[in-house]
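One chain of protein is taken out of this complex; the other chains stay put.
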């Protein structure tokens, strides 16, 4: 088994808006796969599809060889114990301390004694550098610390797959650097498979083993960091360089300005 | 939140509820009076029951000895039958006892006044399911006024 996650010709609609139109995507085991694209393209949706929280309208999504789409509820819950997701906001439980947040999945899914749980939690928090912050409440953490605490919670059960939803969004350069380092190190040290969904080009190119670029409901480019950098696609180049106008237009589709302002058809 | 404090306060909450239930049961609804176990049933037929209702009191000289359990109409002679449930502790009334429908005060509720009869040889005590023979109906205001006017008319 080389690919942990395989998406095959998948189509997804939200009400009558097509989000994905027949995309295929592979996440090789033990690697960091990045999914990039402009905002509003539904990258978070992709992670929710892999996690089975949403169901595609056509096509198939496989996790470790089993189709997530056709799983029963209990099979899905079993599969989810092997994956975890780092939400953009961190999604820490606000009524629990950092320690209890990290201990939460252990208490829910294992019958370990409190002593063992305390040890595991301390180790996980040590890995993200927050062992000293165990007794703080989530509201007392900075955004970067909250994300690291959530990361400690995500790895508490030693999952096979971690999905990062915009891990770098709104971070200062230092915490961004910390997160980049953590993602790479955790992936290698814990033998994880990672999917990083982001639009921060520079950071991702330094850590990702393989990159997909999504735009306009399709995959417009894929390859290793070097292949992407040297891509000849105008769309990919616009995205990498952050040009304001190009194949992805600056303007949201609208009537020509002249006709809107100076009478004529509305 | 301190777990101990949470549980303590939930405990206080439960105790307060039990207190409220006890107050309602003993002081307000007087549950011990209405319990079914220790009552027996008597029946009485009236021509007119006026404003008597279920759960109206049955009193002997002002002391409540039971309640009206139900009111129905006899299917053969179309007179109201009142079912009285009397506390077992007042179980020694002779057959000659009589009942009447009375009103407490000018505007008060109607109740069943129970008049114990004299007891002498050959008269048995009332038992569960017996009918009281001697009954006086409720006074109806319109009848009284009608009678009064009729009498006035005949005097003149």
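Observations on the structure shown:
The first chain written gets the first letter, and so on, giving A and B; residue counts start at 1 in each chain.
The rule is short, and it goes like this: a residue touches a chain if its C-beta (ideal position, glycine included) is under 8 Å from a C-beta of that chain, and two chains touch if they have at least 3 such contacts.
The rule is simple: contacts and distances are computed from a predicted model.
The chain absent from the displayed complex carries the UniProt protein name "Intermembrane phospholipid transport system permease protein MlaE", chosen from "NADH-quinone oxidoreductase subunit J", "Cytochrome bc1 complex Rieske iron-sulfur subunit", "3-oxoacyl-[acyl-carrier-protein] reductase" or "Intermembrane phospholipid transport system permease protein MlaE".
Considering the complete complex, the chain that is not shown touches A, B. Of the candidate positions A:11, A:88, A:175 or A:238, contact with the unshown chain belongs to A:88. By the touch rule set out above, subunit B reaches the unshown chain at residues 1, 6-7, 9-10, 12-14, 16-17, 19-21, 23-25, 27-31, 33-34, 53-55, 57, 64, 105-108. For subunit A, the residues touching the chain absent from view are 48, 51, 53, 77-78, 80-81, 83-85, 87-89, 91-94, 104-105, 108-109.
One rule holds in what follows: only the chains that are shown with their structure count from here on.
Annotation: 76 Å between the Cα-based centres of subunit A and subunit B.
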